[in-house]
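Read through the structure below, which is laid out as structure tokens, and then see the notes.
As you look at this complex, bear in mind that one protein chain is not there, while each of the others sits in place.
Right, subunit A next:
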Amino acid sequence: MTHRSRRLLKVPALTRVEGEGALHVELTGDTVTELRLDIYEPPRYFEALLRGRRYTEPPDITARICGICPVAYQMSACAAIEDACGVEVDDRVAELRRLLYCGEWIASHALHIHLLHAPDFLGCANVVELARRHRPEVERGLALKQAGNAVLELVGGRAIHPFNVRLGGFHRAPSAAELRTLAEQTLRPARDAALACVEWVSTFDFPDVAATPELLALTDRRYPLDRGSPRTSSAVAFPVRAFEEHVVEEQVPHSTALHARLVGGGAYLTGPLARYALNRGVLSPLAREAADAAGLGARCDNPFRSIVVRAVELVYAIDEALRIIDAYEPPRPPAIDVAPRAGIGYGATEAPRGVLFHRYELAADGSVRTARIVPPTAQNQATIEADLRAFVQENLDMPDDDLAAACERVVRNHDPCISCATHFLRLTRTHR
């Protein structure tokens, strides 16, 4: 037992994150002795309830894990099940999927930047307060969110839990004329708005922090959304099907939560900072210029500046949506047949918050035997905790209330989606 002073810092409910979580920090003297990001969310048992469902169902069912990034679940599920069935969709379907995914990135990033993250930098509790002081910027943010929704609605059928996605493609392919109208009326103005947004967020006051965790992102000849192969910042590369050989979960001694780690490495980070560092070279020229003008450099090591990276990705997603629409030819038919067969399939795509991995094992009759889902927030938990630890250690002289509020900001830098994390995290609250 130590006789030095103990200090307990509790944030009972994390706000402005998706889902419910809490933060627990224990200090003994000048040392952080315990730090936990707790998950309050009750488990929903997705992997279990998927067993016995038809192989056509996981895209719709897993979408319900997260209302912020349902398309990510649909895309990873389709990729994994089509892999199991030995089917590859044609380029037109692939491009239309990528367009839908751009819609989700636009909507999700616009939401996080303006409604969840920006209030932190401007001393506001929420977007309503923010709107009182920065009305034009908030209106611009809502318009960007709407632009993302417009893509989701036209291509996916609705903004939350789109229903137009199916194995092999889509139920209905939009016409070139519909997409052109979307491009002219909504996306072109949105691209200018996104550029202005990058400029705006790059002027925020960023705490001077640097963290250089190992990074993991998909890489491809284009900036990764709907496809790519995993790669780390120390240049370890592996195919999607080997994901579970490279990423394992380990139990940490002082906590009952399991953390994802890289085999032979340690904690790592996935999401915008990782994607940007590993794929900056394949950003569109416009997005790269915006990044340069915002002073981002080759890699961004300050998690507080992740808001700038998200804004750059917002520019990219709109730019990319416009490129796809420009070259669009409707897939005919809108979906190819996917016949079931016994086997295992793997899929990974880049959700707005990072790599989302799915694996399904199918029986010959097309029923799901087992399912595994590894969402980004669960992968990031160890790194978020490391960020917090460093931050608290550096700021011990802050009064409790301020420190707790600052810790919440550190968490929000990573846009954690606890709704996503919960069904995966092998722990809920510890009861004492």
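Rule of thumb we're sticking to: a contact is a pair of C-beta atoms (placed from the backbone, for glycine too) under 8 Å apart; a residue touches a chain by one contact, two chains touch by 3 or more; residues count from 1.
Here is the rule we go by: contacts and distances are computed from a predicted model.
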item	value
Name of the absent chain as recorded in UniProt (options "Xanthine dehydrogenase family protein subunit M", "Protein-methionine-sulfoxide reductase catalytic subunit MsrP", "Oxidoreductase" or "Electron transfer flavoprotein subunit beta")	"Oxidoreductase"
Among A:142, A:211 or A:282, the residue in touch with the chain that has been omitted	A:142
Which of A:8, A:128 or A:263 contacts the chain that the document leaves out	A:128
Where the missing chain touches subunit A, by residue	13, 15-20, 41-49, 51, 53-54, 57, 60-61, 64-68, 70, 111, 115-116, 119, 125-128, 131, 138-139, 142, 145-146, 149, 157-161, 163-164, 166, 171-172, 256, 258, 405, 408, 419, 423, 426-431
